[in-house]
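Worksheet: one structure, shown below.
Of the protein chains in this complex, all but one are displayed in their positions.
Let's look at chain A:
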Amino acid sequence: MTITGIAALGAGMAVIGAGIGIGRIGESAMDAMARQPEIQGKIQTSALILAAFVEAVALFGVVASLIV
């Protein structure tokens, strides 16, 4: 396997991790919203921020594989 192939594999693995992470955040955010619809706005905001944090880690991986 060439170095570009390994880099592409790394990017894919980073995306798997982020997918699981954001999926879990979305799942619990939906649960919380169903339980307490009155604070939907607050939950949405924090869910978005947390998703951004998870996504940043995946993007670090993608940037690293772009540089390679």
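Couple of notes before you dig in:
By definition in this document, a residue touches a chain if its C-beta (ideal position, glycine included) is under 8 Å from a C-beta of that chain, and two chains touch if they have at least 3 such contacts; residues count from 1.
Note that in this section contacts and distances are computed from a predicted model.
Of "ABC transporter permease", "Chemotaxis protein CheR", "ATP synthase subunit a" or "Molybdopterin dehydrogenase", only "ATP synthase subunit a" is the UniProt protein name of the chain excluded from the display. Per the touch definition above, the residue from A:A7, A:A32 or A:L59 contacting the chain not shown is A:L59. Residues of chain A in touch with the missing chain: 45, 48-49, 52, 55-56, 59-60, 62-63.
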